[in-house]
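I have placed the structure first, in the form of structure tokens, so that the comments after it can refer back to it.
All protein chains of the complex are present and in place, except for one that has been dropped.
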Amino acid sequence: MTKKVLIADDEPNILISLEFLMKREGWLVSVARDGIEALAAIHRERPDLVLLDVMMPGKSGFEVCAALRADESLAGIKVLMLTAKGRDTDVAQGLGVGADGYMTKPFSTKELAARVREMLA
Amino acid sequence: MRRGPGYQRLLALFFVGGLLFNFPLMRIFEQDTSLFGLPLLPTALFIVWALLIVALALLMERGAGED
Partner (left out) sequence: MSPALIIGAALAYLLALFGVAAWADRRAAAGRSVIGNAWVYALSMGVYCTAWTYFGSVGRAAATGVWFLPIYLGPTLAMVLAWPVLRKMIRISRAYRITSIADFIASRYGKSAALAGGVTLIALVGVVPYVALQLKAVSSAYALMTGGSPDAPGLPGAWWADTTLYIALLLAGFTILFGTRHLDNTERHEGMVAAIAAESVVKLLAFIAVGVFVCWGLFNGPADLFARARAVPEVARVLQPAARFAYDQWFALLLLAMLSVIFLPRQFQVMVVENVDERHVRRAAWAFPAYLLLINIFVLPIAVGGLLFFGTGQANPETFVLSLPLAAGVPWLALVAFVGGLSAATGMVIVEAIAVSTMVCNDLVLPLLLRRKAFAQRELTGLLLGIRRAVIVGLLLLGYVYFRVAGEAYALVSIGLISFAAVAQFAPALLGGMYWKGGTQRGAFAGLAAGAALWAWTLMVPSIAKSGWLGDDFATLLTHGPWGIGWLRPEQLLGLGGLDNLSHALFWSLLANAGLYVGLSLWKPPSAREASQALLFVDVFERASAGRVFWRGRARVADLVSLVGRFLGPERATSLFLGYARRLGRQGVEQLDADAALVHFAETQLAGAIGSASARVMVASVVEEEVLEIDDVMRIVEEASELRHVNERLLSLDRLKDDIMSSVTHELRTPLTSIRALAELMRDAPDMDEPQRQQFLGIVVTETERLSRLVNQVLDMAKIESGHAEWHNSDIDLRALLQQAALSTAELFRERGATLVLTLPESVPALRGELPALRADADRLTQVLLNLLSNAAKFVPREGGRVELRLTTDALGATIEVIDNGPGVPLEQQQLVFEKFRQGGDAAHRPQGTGLGLPISRQIVEHFGGRLWLRSEPGAGSCFAFSLPWAGPKDEETRP
């Protein structure tokens, strides 16, 4: 069965590019424009992987990830965090709230696609 | 000396106590009646005293005047 990917980012142009990329890879794609929308979408769609931006209005990426991990019914969903912040502390914080991976922007589309494939294998 | 809300409350309690135990306010208790069968002036003084202590205890135990 085709895997589902949810993309959460508040920058519309980044959403456009990621959506195109993920569709090209053959995943089923849904989008969310802020943290609250993201959590709702996660509950509704049960994606297999979430591409999660950190700096979002409503709830931040860290908060969304923590909420996701705290919910037993949502176990098994992979989280790949994306952000322009790349300091060690941010990476650690991301992994600390339970993300499965962390990529800094700007990213290489090739690397991102490979990473997603890895996680959804 | 820092003038935080805790210190201000302590100062206020100090002045209230001073007023209660001195000239103008104490005159109220000068009458020759009794309170629960006990003479007014000493009983009233003890009650005010006890209330003052309770107020101080509340202020102190609740953390007034943090450093």
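As written, the chain order gives the labels A and B, with residue 1 at the start of each chain.
Following the convention adopted for this analysis, contacts are C-beta pairs under 8 Å (C-beta built on N, C-alpha and C of every residue); 3 or more make two chains touch, one makes a residue touch a chain.
No experiment lies behind these values; they were computed from the predicted model shown.
K.L.:
Looking at the full complex, which residue from A:28, A:55 or A:74 touches the chain that isn't shown here?
P.N.:
Among A:28, A:55 or A:74, only A:55 touches the chain that is not shown.
K.L.:
Which of A:11, A:45 or A:63 sits in contact with the chain that's absent?
P.N.:
A:11
K.L.:
Tell me where the left-out chain touches subunit B, residue by residue.
P.N.:
Touch with the absent chain occurs at residues 1-2, 6-7, 10-11, 13-14, 17-18, 21-23, 26-27, 30, 32, 34, 36-39, 41-42, 45-46, 49-50, 52-54, 56-57, 60-61, 64-65, 67.
K.L.:
Which residue numbers on subunit A touch the omitted chain?
P.N.:
10-11, 13-14, 16-18, 20-21, 24, 33-34, 55, 57-58, 84-85, 87, 105-110
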